[in-house]
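With one protein chain withheld, the remaining protein chains of the complex are depicted in position.
Chain IDs A and B follow the sequence of writing; residue 1 opens each chain.
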Amino acid sequence: MSITMPPAGPAVTPDAEPTRKKTRAAQAKENLTSPWATAAAIIIALLWTIPTVALFMTALVPGSRYRTDAWWTVLLDGDLTFSNFGYVLFRSFGDNSTAPPLLGNVMNSIVVTVPAVVFPVVLGLMAAYAFAWIPFKGSNFLFVMIFALQVVPLQLALIPLLRILGPENVGVAGQFPGVWIAHTIFAMPLAVFLLHNFVAQIPSDILEAARVDGASHTQTFFRIIIPLSLPAVASLAIFQFLWVWNDLLVSAVFGGNKTYPLTYPISNLAGAYGEFAYLVPSAAFISMIIPLIVFFALQRYFVRGLLAGSTKG
Amino acid sequence: MHDSTERKATQMKRITKVQFAAVGVSGLLLAGCSSTEEPAAPSTTPGGGNVAAGCEDYATYGTFQGDAVELYGSIVGVEAEQLQQSVAKFSECTGIDVTYNGTDQFETEINIRVDGGNAPDLAIIPQPGLLQKVVGTGAVVAAPASVEANVDKFWSVDWKNYGTVGSTFYAAPLMASVKGWIWYSPTEFAANGYEVPTTWQGMLDLTAQMAANGGTGPNYKPWAIGFESGTATGWAGTDWIEDILLRQQGPEAYDRWVAGDLDFTSPEVKQAFEEFGKIALNPDYVNGGFGDPASIVTTSFQEAGLSILEGSASLHHQASFYEAQWPEGTNVAPDGDVWAFLTPPINEGDPVSVTGGGEFVAAFNDNPATVALQTFMSSDTWANERVSLGGVISANKGLDPNNASSPIGKASIEILQGADTVFRFDGSDLMPSAVGASQFWTSMNDYVSGTSLDTVLSDIENSWP
Partner (left out) sequence: MTSTEVPLSVNRGLQMAGLDAQFWSTQGSNLLLAAIAILAFLVVVSLIMFGADLVRGAIRDKVQLVVLISPVLLLLAIGLIWPAIDTIWLSFNDVVEQPDPVTGIYTTVTQFVGLDNYVFAFSDPTTLRSVINTFVWMVLVPALSTGIGLAYAVFIDRAKGEKILKSLVFMPMAISFVGASVIWGAIMYDYNQVGNQTGTINAVLDLLGFNPVNFLVDSPWNTFYLIVILVWIQTGFAMVIISAAIKGVPVEMNEAASLDGANPWQRFWSITVPSIRPTLVVVLTTITIASLKVYDIVRTLTQGRNGTDIVANKMYVFGFVEGREPLGAALAVILFLFVIPIVIYNVRSLNKVKETR
């Protein structure tokens, strides 16, 4: 191949790294010296954390006091207990039940989520590249249409799609592939929109150079678009991950007994009469853990920045 | 969209309104259970293994090889297990493999499964209104003769009618619940010389007396009322109106009201609201332990009655399932910590009228194995088997009330089986959902929050499609 473009990011910003580091450090100092900024940041961080902390503390309130007492009252009495977490994970519906532990649903959530993130991200990136860099008739119209589809309420699309995926047609409803396909479709508008906006900001000289060298669209996509849009892909991936992870509706409709994710038993957890409502905070807290792990894992992509993207205004 | 709670709460409302159950009070249940003198009980002891042979009761259903039947319903958790257990013997004797799949999003999912061509064999439908909708899709088959024969034998005409759509009988009733209980503390009644009222007016007089006497707890008011129930907030109020209207106007007027022929704006319905208002809008009468009438909407239906235990209230109107809400160790008995009387009739000597709920079993095919299970579930054998497992009751006349797992359950069965009992299904469950699952609830909230009665009534009437 005659492509001369370097394959990865660093070379795109050939400015010397060392000087950048130095100036960054200098600037950091300047930022930190503004006490107002620091104070404001701390206040925002506190305000944003309080509800989560309150959730955690409420998760520690034993069932017998859940309805009547606030967590700080229970805390002062020294009555807080971690046993709710144990109930949720291993006993699922409180005592005297053989209902399965949530662990199976955690696993299902993973099996549902990972492909449902990969598929739309890959397909979305392909389309985003086409809309951003390949001029063709109707390009604008199609893009605007996809953009506008973001507002189509999901509920309206459920039954028509189920008919297509159902036993009379494709026959994957009630199984993992059915859930993956449904999630992929519903993720498409946002995926194309977000990725398009980042892909479009890749400096045009890079792509033009590739074209001049005779690179085809396929080659450009693999050699330039994929490496340069990794940060954008990472951001989309995390949001799609959160969306799928917290989804109940799509999984309930397109999934079945063997595929139900974590959200499903959690919604049943309170019990028919709300008798296990005290377990909901602990279950909700547990369901937050894996998304946060994923966030930490992908965070370095955010920190690395969106490279050339976003800078050309 | 994350509408789990939405569905959940609607479903919860349905479930709470429909089933008599006492999930989670196993101690209580077992106590009630063990006192039964019935000799055949061991066959249903959970986990204790089945007595071999003993398939005599199941001989009529035939034997099958490798047939499987999927039973689908809104029952989840402990009750789902008990349900599965109640057909275990049947499964063993007939060779039919019965799988029960429960979901708390039944109303949505049954439509989706039917539309998607993936209907179960049998569905346990939690109320007649939904039965009508599911039948409307054309996917349900009429009940086989064997089921109809059982229903004619074991259920009242009222119940059979609720399983009938158009003029075709589709679905046999399954379990039942009795609503309109008024919970109170026998201890407190004895201490203050209160008597259980026998007429509506008697109850209003008692309320006035209680308000004058006061109570021992903080913020005492005679009544504790709670409407809050997530997205279904307000349903507890519709139960009040249904109970009053059935007693004031009789079953014929009630049926016309439910069918939409008696307007919400009619004097009859207005009168029922006004009776309710005499209690609920009086700041001297409500809301024990929670404040004034404005707090009704924000007090959860589970929590409200607990004021009785704290001495902050004396009376709480709620279905029999409320038994499950009392904290562990509460003695639920005619002479215990709490007990309940049925909402009294308007006049002394009026026939016993109750509102309630129940499930219906509809079939989506007439395979022999499906028919066998359907027939079994409409039999007295099933009713006794299931009720013995605890938590629920049935209106099946072949059911021995002593099999009920709790005193209130036994009392409920006896009421349902009473020869003169007028039974009417929870009205809001039968109305179109734009009314019964939406505006009726909303307007009950408005009413107790101070909106004028005429506005409340015309709002509901206008929502009727």
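We take it that a contact is a pair of C-beta atoms (placed from the backbone, for glycine too) under 8 Å apart; a residue touches a chain by one contact, two chains touch by 3 or more.
Keep in mind it's a predicted model, so treat the numbers as computed, not measured.
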Quiz item: Per the definition of touch given earlier, which of A:75, A:114 or A:209 contacts the omitted chain?
Solution: A:114
Quiz item: Tell me, which residues in chain B touch the chain that this view leaves out?
Solution: 1-6, 10, 46-47, 49-50, 52, 80-82, 84-85, 88, 91-92, 97-102, 108, 132, 135-138, 142, 165-168, 170, 218-219, 230-231, 233, 289-292, 294-295, 297-298, 432-434, 437-438, 442, 445, 463, 465
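Methods note: only the chains that are shown with their structure count from here on.
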Quiz prompt | For chain A paired with chain B, centre-to-centre distance based on mean C-alpha positions, whole Å | solution = 42
Quiz item: In the complex formed with chain A, which residues of chain B make contact?
Solution: 1-5, 7-8, 12, 15-16, 19, 21, 23-24, 26, 76-79, 81, 101, 103-105, 108-109, 112, 115-118, 300, 302-303, 306, 321, 324-325, 327-328
Quiz prompt | Of all residues in chain A, those that touch chain B in their complex | solution = 64, 67, 93-94, 96-99, 153-155, 158-159, 162-163, 166-168, 173-174, 246-249, 252-253, 257, 263, 266-268, 270-277
